[in-house]
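Selected chains from the complex are presented in situ; the others are not included.
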Amino acid sequence: MSDHESFEQFRERMNKIILDEAPLEVKRFFSLDSQTYSDGALPAKIKELLGLSLSMVLRCDDCVRYHLKQCVALGFSDEEIWEAMSVSLIVGGSIVIPHLRRAVDALKQIRGDTQ
Amino acid sequence: MSDHESFEQFRERMNKIILDEAPLEVKRFFSLDSQTYSDGALPAKIKELLGLSLSMVLRCDDCVRYHLKQCVALGFSDEEIWEAMSVSLIVGGSIVIPHLRRAVDALKQIRGDTQ
Amino acid sequence: MSDHESFEQFRERMNKIILDEAPLEVKRFFSLDSQTYSDGALPAKIKELLGLSLSMVLRCDDCVRYHLKQCVALGFSDEEIWEAMSVSLIVGGSIVIPHLRRAVDALKQIRGDTQ
Amino acid sequence: MSDHESFEQFRERMNKIILDEAPLEVKRFFSLDSQTYSDGALPAKIKELLGLSLSMVLRCDDCVRYHLKQCVALGFSDEEIWEAMSVSLIVGGSIVIPHLRRAVDALKQIRGDTQ
């Protein structure tokens, strides 16, 4: 990431390069990844919560931040988000805690709380 | 597991030993683990779906089977269960597939389908 | 897996159910998974070796067995297969050893060696 | 593993094949793996406890069983073994539980308890 670039700008710039230069399989996977979170037998909202919970247990800060944004946009309350993260904490153990701290920080930023 | 013992019998026998002989921290963790899936800001039903999805991405067959049973008992349709498992497949990749196969087999058994 | 069923029969039976009953995303992922190992800038043969090495480091016995079969079919020698597995062992550490043992056993069976 | 073969027999048979047929790097790694658990600044006994705890959090049943045997042979009490496993449970979360159950079963067998 260059110095003055935010995470969102980096993400967008790289996605552009990937969709431009990656082999067909990668592009298809990216498209499949989007489809997977759309409404179906389960509403998109629940799928985003699954995405958040999975990202937390797999300890991927970027993925957690992304799904937190989606969960907030889709109307989940902090209490609901906290409970999804608790399930990940209990399933994944204390190794998840540093990611939980960063998730809490990210959630505050997304909600626009001054800190 | 002894030869004539089912997974459920083994699970129950070991849980009994653990609750009898384990240190306090382990007992407290087991109790905390149960509490985590009860109704709160999120309904217990959604938490079980999270549990299923997390177990699948972490590739734990015993955990998948346990949460499948809970998800069936709490009224999820096969279509809904399939979609939760799809999210785990996309997040976790093809390494999840052997566990998906065993999950499909377990789900059929839980539903009592003859095969 | 039912009692008299081999791993290959189980795999095939489950794949059939999955391609019949799974949501579109799962079917697309299965198809994408196949495409990924076909000839491209890298020959299919090298991709199967990558698949073997990845399966070993991620400690998935079923996946290792599958890619071992492909690697043998595509003409890799035991020496070459061993070296791909060594890289996985060094990258993944001693936790890989039990899977290496089972891989060696599987390779002998695939080669049809009597033991 | 052939039908009438125990885990220990399989382990020994495969180790023999590996030390016979594997590339030099694999043999060296096996030898390095043994050296790592010998007395040094830390006594071998503590290193075996580390080995047990690591095997548990990485969810490798074969490795857990192996280190349990070593820990028993080196004189750890059940209480001490339990506490090492508790640390792994808290660090690794509920996904560790099925492996904890199998570890408890293995420990009973190693101690020769009838059940």
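By letter and in written order, the chains are A, B, C and D; residue numbering begins at 1 in each of them.
One rule holds in what follows: contacts are C-beta pairs under 8 Å (C-beta built on N, C-alpha and C of every residue); 3 or more make two chains touch, one makes a residue touch a chain.
In this text the structure is predicted, and so the values were computed from the model without any measurement.
Every protein chain here is a copy of the same sequence, 4 of them drawn, and the whole complex in this file adds up to 6 copies.
Here is the rule we use: only the chains that are shown with their structure count from here on.
Under half of the residue numbers at the interface between copies chain B and chain D are found on both sides, making the touching surfaces mostly different. Taking each chain's centre as the mean of its C-alpha atoms, the one that lies farthest from the centre of chain A is D.
Averaging C-alpha coordinates per chain places the centre of chain A 24 Å away from that of chain B. With each centre defined as the average position of its C-alpha atoms, the distance from chain A to chain C rounds to 30 Å. Of all residues in chain B, those that touch two or more other chains are 33, 54-55, 58, 79, 82-83, 86, 90.
Residue ranges of chain D in contact with chain A, taken from their complex: 57, 89-96.
The residues of chain B lying in touch with chain A in their complex are 32-33, 36-37, 40-42, 46-47, 49-51, 53-55, 57-58, 77, 79-80, 82-84, 86-88, 90-92. Only residues 23-25, 28-29, 32, 35-36, 40-41 of chain C touch chain A when the two sit together in their complex.
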